[in-house]
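Starting off with a structure, shown below.
Missing here is one protein chain; the remaining ones are kept as they sit in the complex.
This part shows subunit A:
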Amino acid sequence: MTYLLRRLAFYLFTAWAALTINFFIPRMIPGDPVKSLISRYQGQLSTDAIKSLYVLFGLDSHDSIWDQYVDYWKQLFHGDLGLSFTAFPAPVSDMIGDALPWTLALVGITTLVSFALGTGLGVLAGWRRGSWMDGLLPATTFLSSVPYFWLGLVAIAVLAGPGSFFPSSGGYEPGLVPALDTIFLGSAVQHSLLPAATILISSMSGWILSMRNMMVTVAAEDYITVAHAKGLPERRVALNYAARNALLPNVAGFALSLGFIVGGTLLVEIVFSYPGLGFLLFRAVGAKDYPLMQGIFLVITFSVLVANLLADVAYLLLDPRTRKEG
């Protein structure tokens, strides 16, 4: 329990750090982005909206930095991430709310599947070291060195196209209205197959490699030799003795590298015009839509923090030593 509380405190600290970074970034923007927006939407902005934008961008030069910081926090606690520049006057929180489920479904599921599959294959490759599987390692290295988005481009060029089963862009058929029925869900799944496969192929090899190396390291421990000497079946030694212990660092590594993985998978959405956060971020960057960019950064960071917390709980369940402490 102490372990979990300590982790929780750390994540709260990280969340605070992310929010503070987010507070300072727009203060580096030269010029006055709000003024240009106001002149673009002459008279359509309410005074409240203008004030809110000024707080977000720190252009309220009458206040000290500290007062600005306090205002920024007040606004965040109201769930106010400002207004989007491009889709004016839609609030940023609404736009993110629309995109978030797509990303959670695509990136969340594929990341978990890739971790599970990669770890499984890594156990095999590590246990059967010296077999033909070692020959596959350079191939997986090559695949993991390919940028995600480039693999997506190739997949579109080769597999998608007019008349193909795989659609090349979008999250669902253009004519459909998002709803929880079989037609829409079927279309959504069909559209997510290619992006999911792209993410799987390029992210899996990292897990295979690290799990293989851990298996090889663990397999030389004394308790494995003892298990062999006791005459336990090979399968039992491999899974219950070696793999279970080799898994621990891999789970810890999973938690730590989530930030990297999520960054990469967002790019796949860009290539496939998938209506998730990555594509939204891409459009926001293209249009210099600062409030939207910052909102997306915050939401991504928070999702990664929550995922990390879940990984910690998994670690807690796997490793009895962490439970004893408390």
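Please note the rule applied: contacts are C-beta pairs under 8 Å (C-beta built on N, C-alpha and C of every residue); 3 or more make two chains touch, one makes a residue touch a chain; residues count from 1.
Convention: contacts and distances are computed from a predicted model.
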Listed names "LLM class flavin-dependent oxidoreductase", "Protocatechuate 3,4-dioxygenase alpha subunit", "Xanthine dehydrogenase family protein subunit M" or "ABC transporter permease", with the criterion being the UniProt name of the chain not displayed: "ABC transporter permease"
Option from A:70, A:90 or A:157 whose C-beta touches the chain left out: A:157
Options A:25, A:50 or A:201, residue touching the unrepresented chain: A:25
Chain not shown: contacting residue from A:3, A:166, A:184 or A:297: A:297
Touch residues of subunit A, complete complex, unshown partner: 10-11, 13-14, 17-18, 21, 25-26, 28-30, 126-131, 134, 137-138, 141-142, 144-150, 153-154, 156-157, 168, 202-203, 205-206, 209-210, 213-217, 219-221, 224-225, 228, 249-250, 253, 256-264, 266-267, 270-271, 281-282, 285-286, 288, 290, 293-294, 296-297, 300-301, 304-305, 308
